[in-house]
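Yeah, one chain of the complex is gone here, protein chain that is, but the others are all in their spots.
Labels run A, B and C following the written order; every chain starts at residue 1.
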Amino acid sequence: MPKVRVFAFAGSLRKGSLHKKLIEASKGLAPEGMEINAYDLKDIPPYNMDLEDAMPSAVADFKKRIAESDGVLMAVPEHNFSFSGVMKNAIDWASRPYGESAFDGKPVILQSVSPGRMGGSRAQYHLRQVLGALSMIQMQFPEVFIGPAGDVFDESGALTDERASEQIRKQLAAFKEFIAGRGD
Amino acid sequence: MPKVRVFAFAGSLRKGSLHKKLIEASKGLAPEGMEINAYDLKDIPPYNMDLEDAMPSAVADFKKRIAESDGVLMAVPEHNFSFSGVMKNAIDWASRPYGESAFDGKPVILQSVSPGRMGGSRAQYHLRQVLGALSMIQMQFPEVFIGPAGDVFDESGALTDERASEQIRKQLAAFKEFIAGRGD
Amino acid sequence: MPKVRVFAFAGSLRKGSLHKKLIEASKGLAPEGMEINAYDLKDIPPYNMDLEDAMPSAVADFKKRIAESDGVLMAVPEHNFSFSGVMKNAIDWASRPYGESAFDGKPVILQSVSPGRMGGSRAQYHLRQVLGALSMIQMQFPEVFIGPAGDVFDESGALTDERASEQIRKQLAAFKEFIAGRGD
Partner (left out) sequence: MPKVRVFAFAGSLRKGSLHKKLIEASKGLAPEGMEINAYDLKDIPPYNMDLEDAMPSAVADFKKRIAESDGVLMAVPEHNFSFSGVMKNAIDWASRPYGESAFDGKPVILQSVSPGRMGGSRAQYHLRQVLGALSMIQMQFPEVFIGPAGDVFDESGALTDERASEQIRKQLAAFKEFIAGRGD
């Protein structure tokens, strides 16, 4: 039986990104039969419609990987009470050109981690409006908001908090069912 | 008496951007005593916190110009039911490093143009949440949503629609008063 | 073959409500095999958790009808840049008591009409966040934003605008498919 392939990206470019760490942690917390492939947005340039005729190769690659996946995991940083510009920029690219979006009909889940108690909320709910526009199939619950970040990762960047791990484990297990329920 | 200096940028990089044209049109519609300086985001790289110690020169310049202005005009494209990633990316940069945002306390107005009747709405209301986070001083009314774009610009890119021009003229005149009301 | 039963309510109490008229129009525009049952919120009191032990009979009836339906049509007025309080109040009731929501897993569509060009947008996108919380299954497209109202209804309250009628006809036909696709 083939594995469920989840394509994952974090809306942050810095090396020590907490959202990249969330995705790394998710790899180890995924249920049997699910593989999570992480993608780094570092080569995605700022979106420019004038470049659409010859899509930048990083964008073409990004779109191809989304298209080949069974579902998408977005790790969403909150900057200034919304999703990061870097996250939205990558999404804008992959939704283009008009009529050739990579996201159409793809199941999707969200994860956020923040320094405080509430972070990620404002980012995820804005992003859900975007996902609606993209006709993605959103799994709503369980939601994953991890924090405060200082308490859940150890110095090596591993997610050591059991409550946070359990939240992610439940989300990924539910996502496997959710994806299966969309098929046939 | 010194002019009111409004710093303006469009959240789009393409050459023929309708939002750049909106700003060009605004220059000619500004009240006496207001000058509008347009800025092109083309050199702003994707935000990366690792680069904050040595801010990219384009970002430093962008921040300096915002700081020197009396108010900010953002021309906001709507992509996928929210503001463009390019717009948010530039805002994320200029809000950093922590405690050194260029936006704090700056008066701000928004303009959008869209191919349809409703476009821009979803972008501007999301953006207002971001502007709240940045402690910008938002002028709410009159709002400027121009469309359908096909009817308002001529082939040379000039705004020829009188109703649209009047909306912008009113907004800019009100903004001059709004900025003056914040002082002394 | 049994008919698809759509339960419909408008978030407005006034007799001449445009949103009630939208629902009336929808009855005539529904595809074969779909029946639309309109409900008036006039007997739903303001939500008060202290009354949950003995649910007001209007609320119990409202919940029962939602539960018996195959899908829900909400006609959403925009007041003050969001959905009406009357609409949200009825939704709050039907989501209660905790664990006994009438909405869980129900397919849902939205319609709005407004005096201007943009109205309804701000109401519907806020409402979609609520529908997510309720685990309703949202059909996103085609969206129905009708306006300006003055141009589309005749004096008897009938929807006479062909373009508006066609939008609704398409939405209801798609909703029939959408509901069918959720079953078995």
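As a convention for this text, contacts are C-beta pairs under 8 Å (C-beta built on N, C-alpha and C of every residue); 3 or more make two chains touch, one makes a residue touch a chain.
Note that the structure is predicted; figures quoted are calculated from it, not measured.
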Worksheet, complete the sentence: In the whole complex, of C:107, C:132 or C:147, the residue touching the missing chain would be C:132
Worksheet item: Among C:84, C:112, C:138 or C:167, which one is in touch with the chain left out?
Response: C:84
Fill in: Residues of subunit A (touch criterion as defined above) contacting the omitted chain
81, 117-118, 121-122, 125, 145
Discussion item. List every residue of subunit B that touches the chain not included in the displayed model.
Written reply: 125, 128-129, 132-133, 135, 138, 140-141
Response to the item:
It is residues of subunit C that touch the chain not shown, namely 12-15, 41-42, 44-50, 79-92, 95, 122, 126, 129-130, 132-134
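Definition applied: only the chains that are shown with their structure count from here on.
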Worksheet item: If you average the CA atoms of subunit A and of subunit C, how many Å lie between those two points?
Response: 32
Worksheet item: Of all residues in subunit C, which are in touch with two or more distinct other chains?
Response: 125
